[in-house]
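Complex shown without one protein chain; remaining protein chains in place.
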Amino acid sequence: MLKDCFDNVRASVPLVHNITNYVTVNDVANILLACGASPIMSDEPEDVVDITSICGGLNINIGTLNKHSVEGMFRAGRKAAELGHPILLDPVGAGASTLRTDTATRLMEELPLTVIRGNISEIKTLAHGSGTTKGVDADVADAVTEETLPQAIEFVKAFAKKSNAVIAITGAIDLVADAKRCFVIRNGRAEMGKITGTGCQLSGMMTAFITANKDNVLEAAAAAVCAMGLAGEIGWAHMQAGDGNSTYRNRIIDAICNMTGDELEKGAKYEIR
Amino acid sequence: MLKDCFDNVRASVPLVHNITNYVTVNDVANILLACGASPIMSDEPEDVVDITSICGGLNINIGTLNKHSVEGMFRAGRKAAELGHPILLDPVGAGASTLRTDTATRLMEELPLTVIRGNISEIKTLAHGSGTTKGVDADVADAVTEETLPQAIEFVKAFAKKSNAVIAITGAIDLVADAKRCFVIRNGRAEMGKITGTGCQLSGMMTAFITANKDNVLEAAAAAVCAMGLAGEIGWAHMQAGDGNSTYRNRIIDAICNMTGDELEKGAKYEIR
Partner (left out) sequence: MLKDCFDNVRASVPLVHNITNYVTVNDVANILLACGASPIMSDEPEDVVDITSICGGLNINIGTLNKHSVEGMFRAGRKAAELGHPILLDPVGAGASTLRTDTATRLMEELPLTVIRGNISEIKTLAHGSGTTKGVDADVADAVTEETLPQAIEFVKAFAKKSNAVIAITGAIDLVADAKRCFVIRNGRAEMGKITGTGCQLSGMMTAFITANKDNVLEAAAAAVCAMGLAGEIGWAHMQAGDGNSTYRNRIIDAICNMTGDELEKGAKYEIR
């Protein structure tokens, strides 16, 4: 039940360690608070082990990585792994630069990731190996559409199996899968793409969901995707004349702040395949 | 008079140098502008001495410290001390990691801090010495409540005396004290805790207040606390259906932007003990 996943966040107030980009970090912190979690940000290598030790989960986002923070990601990740904390990787820009692709790939190889959440291009880059976009799965369409859905589901399950992580691909249609089951989610609005960092926000919130639902990671990750999409729908319903993407950003976080588990359960639009 | 403290900010437009975390820095800048001050951010060690030299006050916040910015904090702090500028320390996360505790402690030892502002846990960590939360004052309750108020006031005055700084502890009840007098402040709303960075914003604004009121630091610090709490009350009164923590953040800064010294004087809820 998605409701239970959300209620568990509100009840347990998970402390989430975020090593995330400086572009969207404020919104990530506010959406974590909105959903009932508590955020801490720290990327200094000499600080991250202590910080991750007092947290319940780790959110790694490479959106504005630098050599110093990359070292922090590995140190925090190893400690989180040692402590059995869920770890989420958001491979922002994997495929766009060698450093991003290599860093995401190494994080995936060296850490027992719980969830990898990205757009289709980022996930394909990780699935196909570092430095190439012409790998064996190149026939998977770039965008997940109703037409390409069957192949996309096959792809995401195969990558979940190979990576031993839950894989979340977000876009017009969202897919959240482990090796056997795939949530196909149709919440959200296209206008969310005009806001910077809705993906980063989702990664932060998803880390809270999987931290509060460690034994039910697949459903928890799917619940976070549904919550984000539903917030996009609710936030849009509150838009008034003259409002644009900056106000829409606020309204989406506001919608998470006001959302109940029951509303999530009712508003979620998904099928399992 | 709190009114005068606020009016002095608006009249003198103090330039405040902020070495602060990247999570809440935008809101810190906007609230400084809202209250009538002018913010500058710089953490590069080779830049901070020049920047602090053209400013009137220094706000040091260790929320996302790194080794490079910590060096910047000390260089800026020494220069500010040399120039007689007020220096505020916000020891974010002191007690949560060795690096944070040590850095805050060293800053306190090496710089003539004007104000230290934090939550009760952070202040207790600094008061009890680095690396321990089991110090001599461990019987001070973690939260300041009506029941623990007398001991808390004793504690904050004692720490103010020992540290030779004004100490501001913010929470459900706020305390702002020097060695002899303690402002007990009851403005604000619990919902402010659902917004990231209201503490950081307060530290920024408080630096402006003490910079514009160098000869009246205790009252200026208390005035900033009252202003923030009152803004939380005014902002909340403007909340509409569907609004949540992200919009509330905007409304609090907006309330500071529109607040007059007279309104602060009338709306402040405090006693001196």
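Each chain carries a letter (A and B) given by its place in the written order, and its residues are counted from 1.
One rule holds for everything that comes next: contacts are C-beta pairs under 8 Å (C-beta built on N, C-alpha and C of every residue); 3 or more make two chains touch, one makes a residue touch a chain.
Being a predicted model, the structure only gives us computed values, none of them experimental.
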item	value
Identified contact with the non-displayed chain, of A:K79, A:K124, A:K157 or A:R249	A:R249
Touch with the omitted chain, as defined above, among A:M1, A:L83 or A:A96	A:A96
Sites on subunit B contacted by the missing partner chain, in the whole complex	22, 25-27, 29-30, 33-34, 39-44, 46-47, 50-51, 54, 68, 234, 238, 249-258
Absent chain, residues of subunit A that touch it	21-24, 26-27, 63-68, 93, 96-100, 194-197, 242-247, 249-250
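We take it that only the chains that are shown with their structure count from here on.
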item	value
Centroid spacing, where centroids are CA-atom means, of subunit A and subunit B in whole angstrom	33
